[in-house]
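Note that one protein chain of the assembly has been removed; the remaining protein chains are unaltered in position.
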Amino acid sequence: MIHSPQFYQQSVIPSTVSRWTNNFLKNKLALSAFVLLALIFLVALFAPWIAPYDPAIQFENTKLPPAWYDDGMARHLLGTDDLGRDLFSRLVHGARLSLKLAIFVVVIASSIGMLLGSLSALSNVWIDQIIMRVMDLILALPSLLLAIVIVALIGPGLPNAIYAVAIVLIPHFVLITRNAIKAELGKEYVTAMMLDGATKVRLFTHSILPNILPSVIVQITLAFSTAVLEIAALGFLGLGAQAPYPEWGTILSESHAYITIAPWTVALPGLAIFFTLLSINLVGEGLRDAMELEQ
Amino acid sequence: MTSIIFRQFLLLILGLFTLTLFTFGISQLFPDPLILSDAHAKTINDSLIENYFNYIAFLSQGEWGLSRISGRSVLDEFFIYFPATLELTTIAIIFALVLGLPLGIYAAENKNKWQDKLIVSTTLIGYSMPIFWWGMLLVLLFALTLGISPVASRIGFEYDILPVTGFMLIDTLLSDQPYALAAFQNALQHLVLPTIVLGTIPLAIFTRVTRSAMIDALSSDYIRTAKAKGLPYDRIIWSHALRNAMIPIVTVIGLQISVLITGTLITEKIFAWPGIGKWLLEAVYRRDLVTLHGGLLAIASLVIIVNIAVEVLVHLVNPKLRHKK
């Protein structure tokens, strides 16, 4: 365009991150899911201030229906459970507990997984093979079954359940990191960087990391939703958080017996789990689309 | 082709080997030693390697130990509970396939139209459904409120069916009782809710995978060629596109085995279904490590075998892999 005057429209090429952000902001469904998820996080963060009562306090009115029913009471917005505990307070504290545990699980699983994955991709064949066979084995075991066996061996209870869920989530991170690194190392621009004398650290931070980041971010959202679900499932089976804890799955398991007398004690905690999972999955989906990853 | 089967067979052996190493490791690490039988107890000594080979020897002879709860052989118990689970999971996967494939194809044909958007968002809802809650909701609505479905178990207690195959649908038909047909219907009714609960997540996954695989196939050059040749629309969809889409779909079907077993544990608890899930949960609650060990070993072997079988199938449906040396 050297000889032509610059009165034609000029195009500005946005950076990768701003393109992703724009893509994500354009997706109305993902955006509203993100807002919902943010709200759930806020509720979890400020649970002690939002919840009107202590989740363990028992009131005289047991199995009180939510406030919008004729026999409901305004001071118990979502009613009370079979022991007279305020359901709203329990659910709010449950959000805090569930999200806290899930975040913890994902942090452990992703850091161990990425570490093992990098190790597997960058070290010799034998270490790679050993790591991969172990991951294959964990993948072959149905996740909840493995969690159950682990819990059975080291005993039921919250911390053990957490480790079990974390172990189950590790292989996906290992696979993603390993495959992405291997794929990147085979590409010509990486060879070009090596020929230019780039150090290993620079190679890792400038070529490999930016390229595996999108898949890792998506995997983190997936793992987060799996973690919330599995923790609740273990709670439901009586192997995770134990009875007085206001964990969502545990609450469901307790109220299972009162499903005909107090259906709201089943419906509401489930709804909380469902909306949390749905918003995480929608955000994950939106991120995957925004970052132009293949399904 | 033979080289592929040989390779997959080696992978199968390798998989089972890692699995037994894992279960053996567990039995060594925990203070409660795993003793499969009296004869096994006598062979236990200080050498780990020798112990491992003895362990394998006893496992392969079918000595998987005695249940701490019932005192019966764990392997025998597994085969008593397994048919109920197999029946439920098979029907659930058929349910998911029969609904999921056409839905996925329909969504792909109408890509980005409202039908597609509706299907995609419904699958996302199904995918996000905690199945223990979903099961309770269905029971509350269809069994307890409307009363049009049984609440739990495989068949009404008024029917006395002799277990021959262990599959209720077959056993009711084999039964020489006068109410055989009524019992069959009753067993079918009992299957409906558990099938829906167990099949929801696979259904959501199949629909999504079919949709994206079909969209990929339909946008490819060879479909353009097929259209240019003037082939009828149905033939393009059901022969040319679906044949190619089957490659990712078969892979994903294989991956569902694990998901289904996880779902079985929960579904069987909700519906008091006398299968593997209920059996294992009972073992966990009563810390019966012998039963758990056997259950884990049996189910994991099963998953590994199915995965290998699916891998062979994937090679069969994909000519590119089939001809690779």
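Note that the chains take the letters A and B in the order they are written out, and that residue 1 is the start of every chain.
By our rule, a contact is a pair of C-beta atoms (placed from the backbone, for glycine too) under 8 Å apart; a residue touches a chain by one contact, two chains touch by 3 or more.
Rule of thumb we're sticking to: contacts and distances are computed from a predicted model.
Asker: Just go with whichever of "Cell division protein FtsX", "ABC transporter ATP-binding protein", "Nicotinate dehydrogenase subunit A" or "cytochrome-c oxidase" UniProt uses as the name of the absent chain.
Answerer: "ABC transporter ATP-binding protein"
Asker: With the missing chain put back, one of B:57, B:144 or B:231 would touch it. Which one?
Answerer: Residue touching the absent chain, from the options given: B:231.
Asker: If I consider the whole complex, including the chain that's not displayed, which of B:51, B:195 or B:244 touches that chain?
Answerer: Once the missing chain is taken into account, the touching residue is B:244.
Asker: Just to verify: which one of B:115, B:220, B:251 or B:301 makes contact with the chain not shown?
Answerer: The one listed residue touching the chain not shown is B:220.
Asker: For the chain that got dropped from the picture, name the residues of chain B it touches.
Answerer: Counting only chain B, the missing chain is touched by 111, 219-222, 224-231, 240, 243-244, 247, 317-320, 323.
Here is the rule we go by: only the chains that are shown with their structure count from here on.
Asker: Along chain A, where are the residues that touch chain B in the complex?
Answerer: Where chain A meets chain B, its residues are 29, 133-134, 136-137, 139-145, 148-149, 151-153, 225, 229, 232-233, 236-239, 249, 252, 256, 259-260, 263, 266-267, 269-270, 273-274, 277-278, 280-282, 285, 295.
Asker: Mind listing the chain B positions that touch chain A in their complex?
Answerer: My answer: residues 14-15, 18-19, 22, 26, 30, 121, 124-125, 127-130, 132-134, 136-137, 139-140, 144, 208, 212, 257-259, 261-262, 265-266, 269, 280-281, 283-285, 287, 289, 292, 295-296, 299-300, 303-304, 307.
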